[in-house]
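Okay, so here's the structure we're looking at.
Every protein chain except one is present and positioned as in the full complex.
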Amino acid sequence: MDLNAGIASGELSAEEAAKAYLAVIEATEPKVAAFNEVHAERALERARRTDSRRRSGDDIGPLGGVPVAIKAVLCTQYGKTTCSSKMLANFRAPYTAAAVEKIEEAGAIVLGKTNMDEFAMGSSTENSGFGVTHNPWDLDRVPGGSSGGSAAAVAARQCVAALGSDTGGSIRQPAAFCGVVGLKPTYGRVSRYGLVAYGSSLDQVGPMTRDVTDCALVSRAISGHDPRDSTSLPAEAPDYLASINTPMDGLRVGLPREFYSDALDAEVNQAIHSAAGVFRDAGAEVLEVSLPYSRIDRDAGGNLSSYAVACYYIVAMAEASSNLARYDGVHYGHRTARDVDDIIELYSRSRAEGFGQEVKRRIMLGTYTLSAGYYDAYYNKALKVRRLIKGDFDQAFKVCDIILCPAAPTVAFRIGEKAGDPLTMYLADIYTISVNLAGLPGLSLPCGLSRAGLPIGMQLIGPALSEETVLRAGRMFEKASGVARLKPPMIQGMAAN
Amino acid sequence: MSDKRIDLDTVRHIGRLSRIELTDEEVRTFSGQLAAIIGYFGKLQELNTDNVEPMAHAVELSDVFGDDVPQPSLTPGQALANAPQRDGDFFKVPKVIGDS
Partner (left out) sequence: MSENTDTVKPVIGMEIHVELDTATKMFCRCRNSFGDPPNTNVCPVCIGMPGVLPVMNRTAVEHSIRVGLALNCRVAGFSKWDRKNYYYPDLPKNYQISQYDLPLSTDGYLDVHLEGGRIKRIGILRAHLEEDAGKNIHDNPAHTAVDLNRAGVPLLEIVSRPDMNTIEEVIAYAQAMHRLVRWLGVSRANMQMGHMRFEPNINLHVARAGRTYKTPIVEVKNLNSFRALRNTVAYEIDRQYQAWLADPEGCSIKKLGKQNRGYDDATERTVFQREKEEAHDYRYLPDPDLVPVVVSEDWQVRLAAGIGELPLARRHRFIESFGLTFKEADALTQDPATGDLLDQAINAGADAKRCVNLLLGRGAAVANERGCAIADIGLEAGQLVELVGMLVAGSINATAADKAFLKMLGTGRSPAEIASQEGLLAVTDSSTLEAWVDQALGDNPQAVSDVRAGGKKQQKALGFLTGQVMRISGGAAPPSEVQRLLKARLNL
């Protein structure tokens, strides 16, 4: 990473870098609103310490001096951990998330907490309890969600990299909407300790960066076994950076036939097929694969229909209804100020006041699907379908090395456009949710711009633990296509960072 | 599965189970929205899942243990730092009847 190299060599100081990025934040935040909290003093303090270590000849780490942003869903012992929800507006965690500990251990300078859909529930960041973030490519459009703040911050060059979280596409879709790179690692690759849970069997923390190389670097920094997370994979992560530029001979790229329906925006469809062409021209074999249980249809009424979306939402909402039960106004978080007669009223009022509508909806749906008499029809059924969905990927990866598909069915939509119908919003996740259900790694990276100048994102999916392959393929695409480090018009005038 | 709307009593019941107080308007709005989404969930019934094992985890791990050795705890001050109401070193709630 250039910045880290520059700081390590003394060419520029970490403090100067931090100041520069804080200045960008100050200049652009009125328009973008990517941050919930900026920790300027702490960042400068840590930057100064980095400089001092460098002067003593100490190793400043692979991310030494690199300014990063952290999604509000990750706990930190400094500042607040809010998940962009009124429910946790004043919560100060007594511990720091593993991924944040690791990124700081690697030397990164955390600038602040970024905006998100409340409790990671949403695909646009419009569900934030603290206001909407604007897509730097077009301020009237959403940055995607739920890691919209992190995506926008990277795109607007407010930081070099950011951490997001992905349960059904919450890193990959906003990365696509904002023209940046985002990776959801294999489930269990990055510790979930300190990641506020939404859908525990689906959640992962991942990096959002300007290019694939930076993504490899940050991934490596945050990955690895953590005994505090029972679902953490025992393996240490390989050095993704070491192999990132190695040519990939005989790469087989699969295109799932079920993904190309009229649900897909024509321009996105074309961009994906062009990307396939880029791989082909670079020597890869492109072939059709099949993911039957992830198919997207239209039903009799003409509505988009996807088993995988139904499966995902049943699982995620059921887990969420249980994960969010702890927010009750007793041990931490928002408590109603009104007089209450009993504990049930305390819970019910506090939660009604602290949660937004989408969160309430999902909790109630989750409660419904788990309630007496419905477990088999919904939740257990969904868990079975989940296995079938995973089975499809296992089959496909027998004949290809990576799968290429869209990261989202459209480019960034306008703020308010999908706010009316929750179901429509859920269906925006059709290309990302299967990957979480199967626990596989998925890389989202820009593959071009629409005619209107909005980023189009493609997705590379690999078998479990194949981040190295996926990242190398992504790098291969960057080099072959020249599509990398896209800059939104609004920052093109700014000094190079 | 019900189609157009989930009846209001059911919505209220779910609200109670979820410990979320709902206004009458919310009950009405949710009754439509939840019905549409639950109806959508019903699609899965079209799939044959006989002899398919449920997949509750995305990792195939087992027997992940911690050793029975004490680690430092929080002080009561730290534990209660975020408590909306406290009674000395206790969390404070309205009177609950009965006990567990």
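Worth pointing out:
A and B are the chain letters, set down in written order, and residue numbers restart from 1 in every chain.
The criterion applied here is as follows: a residue touches a chain if its C-beta (ideal position, glycine included) is under 8 Å from a C-beta of that chain, and two chains touch if they have at least 3 such contacts.
Computed from a prediction, not measured in an experiment: that's the story for all the values here.
Residue A:Ala97 is the one among A:Val24, A:Ile60 or A:Ala97 that touches the chain missing from this view. Here one chain is not drawn; of A:Thr81, A:Thr125, A:Ser305 or A:Thr410, the residue touching it is A:Thr81. Among A:Asn90, A:Ser230, A:Ser243 or A:Gln357, the one in contact with the hidden chain is A:Ser230. For subunit B, the residues in touch with the chain missing from this view are 16-17, 19, 54, 56-57, 59, 61-71, 73-76, 79-80, 87-100.
Along subunit A, the points of touch with the absent chain fall at residues 74-75, 81, 83, 88, 91, 93-95, 97, 192-197, 199-201, 227-231, 318-319, 321-322, 325-328, 330-332, 343-344, 347, 367, 370-372, 375, 379.
Quick note on the criterion: only the chains that are shown with their structure count from here on.
Rounded to whole angstrom units, the spacing between the C-alpha centres of subunit A and subunit B is 24. The residues of subunit A lying in touch with subunit B in their complex are 90-92, 94, 187-188, 201-202, 227, 230-231, 233-234, 293, 305, 307, 309-311, 313-314, 321, 325, 328-335, 340-349, 351-352, 355, 360-361, 363-365, 367-369, 371, 377-378, 380-388, 390, 422-423, 426, 436-439.
Those residues of subunit B that touch subunit A in the shared complex are 1, 11, 14-22, 26, 30, 33-34, 36-38, 40-41, 43-47, 49, 52-59, 61, 64, 66, 74, 78, 81-85, 91, 93-96.
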